[in-house]
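Every protein chain of the complex appears in place save one, which is left out.
A and B are the chain letters, set down in written order, and residue numbers restart from 1 in every chain.
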């Protein structure tokens, strides 16, 4: 009697398990454009990448676009963080890495060991960082670099401080405490923001650039979404976040030269073009030294540049990189294309790279041995 | 014979696993321990210049213990009362449903507690914190100004308390229900009120169960990562200001926030903090064991 009952339960469990595994499916997303079937791609295989979480949304769009043109290729990207991405690339665990920062000498050496050749940086993801604020009654806020630094260094404590008033002639600012909000996790966004402050604010920002926020005793939150939420949740708050995630918050205009510039994709791409390359890298390495203190008209200097790190030669590559050259070349070629850059602009709000930069990337890919 | 051997083998296996974890921790933390102080702060940029490893870990330990203590102080009495309510006060049918709901709540992922804490609890807490800092601000721990939004250690402690409440409740309820019926009926027959029966029969019987339930909760509160990372603005000072932001941080959340972007010696330092957390729980458990052992063993009847 009892045995029969156990049997039934077991049967039920097995049946439901079978039913569960049978009913999953992939979504039918019709957004991929070239499904004409005429030019079937001959590429196939699996390609794994890892690294910066800032690139995740863009990478999802690229993988989707690339996947619809090359249905037999499976690309995966683990948003484990820039550091983890560079480490895994150096171990040969992934065929390409995403990173918000340039590799240091040690990492370059590890990557060279794994690739059997030099690794190169390709700046394919440019994302403007917005200074967001939540202050009732103020819709238009203009800030000079020194004022931003003063606010985030907790030297400027009230919204009606004369320094803020000087940047906003005629605006009525409330007598309210300022609560600056920063990232609590180590991040490329923080690194780029502090780099900007260190380069432009002069004495108002006495700290070194770093991915870890240098000022203590402040409000902080995890990730861009955490910062945006915290800024939304408080009164008189101000923070920095990826521009595409700003939502309904106010976005401050930033002083460049003599003008206050609102962030835009074009203005962000411009500053990348205006910046020189990092010296001493291998040929076709496109790592750049961002010109944060540029005064060129119409540039927006608070940007995050995230690199795709690849080998310059995959013929002797080790571990999981071996034999992936062709796939990497095709993927990066797609990412750098106009179509790819538009896809990421739509999905992640990034700034498409300029034609000049695209030409450089294409030259680098041309030279890549697979 | 085979059965007892298997039982013994399983126990030994656990010891082996634990040893493996401890050895792994120690081996990976060793580079951080053996590196001299000035070299450490040079290669790990989030350690302040001149600070030794212990200077870095100290405030983290402080924050971890503080958050867990706040959680435990809030959660334990409430959880015991709720467990008693379910086992001895509520109507039997309702009690089953409550018990079920509590078991369920114990399974909600900490990410969701974090989401809830950040989105729902935080706005509710602000007026309370403001009131505390205004009228009780003369007590040092309540010193203001209250942070807005209140991403403080007190909020984190409350979220942790809500999180460990179902765990403590579920275990203590199970223990209370096991009180021998004879004990309870004897107490009632002697004319005890319901409360006296609980105090004389149920609580003494369940004492070691309550303590191990609280330890289970404390273990989760000490090691909680995501919920703390989502509701606390971290800071690295020894500070009792539980209403101000950017004062304390918990070890696990610190690892989660720093780990993805760390490399080399930084990882070793983070693993060392993990080792310290491990040691704290060891200490806590030893204290709990000592408390339990002061009372007579109470296993089964007789």
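Definition applied: contacts are C-beta pairs under 8 Å (C-beta built on N, C-alpha and C of every residue); 3 or more make two chains touch, one makes a residue touch a chain.
The rule we apply is simple: contacts and distances are computed from a predicted model.
When one chain of this assembly is omitted, its UniProt record names it as which of these: "Oxaloacetate decarboxylase, gamma chain", "Fe-S cluster assembly protein SufB", "Phosphate transport system permease protein PstA" or "Protocatechuate 4,5-dioxygenase subunit alpha"?
In UniProt, the chain excluded from the picture bears the name "Phosphate transport system permease protein PstA".
Thinking of the whole complex, not just what is shown, which of A:223, A:239, A:301 or A:325 touches the missing chain?
A:223
So one chain is hidden, and I want to know which residue out of B:55, B:130 or B:174 touches that hidden chain in the complete assembly.
Candidates B:55, B:130 or B:174; residue touching the omitted chain: B:174.
In terms of residues, what is the contact footprint of the unshown chain on chain A?
Residues touching the hidden chain, for chain A, are 2, 5-6, 9, 13, 20-21, 23-27, 29, 31-32, 50, 53, 56-57, 60-61, 63-64, 67-68, 74, 76, 78-80, 88, 91-94, 222-225, 228, 244-245, 247, 319-320, 346-349.
Touching the missing chain, which residues of chain B?
3-4, 6-15, 17-18, 20-21, 24-25, 28, 77-79, 81-82, 84-86, 89-90, 100-101, 103-113, 115-116, 119-121, 162, 165-167, 169-171, 174-175, 177-178, 180-181, 183, 186-187, 190-196, 198, 200-201, 204, 209, 212, 215-216, 219-220, 222-223, 225-226, 251-252, 255-256, 259, 271, 274, 277-278, 280-282, 284-285, 288-289, 296, 298-302
As a working rule, only the chains that are shown with their structure count from here on.
Take the average of all CA coordinates in chain A, do the same for chain B, and state the distance between these two points in whole angstrom.
So the centre of chain A lies 35 Å away from the centre of chain B.
Can you check the complex and tell me which residues of chain B touch chain A?
45-46, 118-119, 122-123, 145, 147-149, 151, 229-230, 232-237, 244-247, 256-264
Across the complex, what residues on chain A touch chain B?
Residues 53, 80-84, 86-87, 106-107, 177, 179, 184-188, 208, 210-212, 216-222, 226, 229-230, 233-237.
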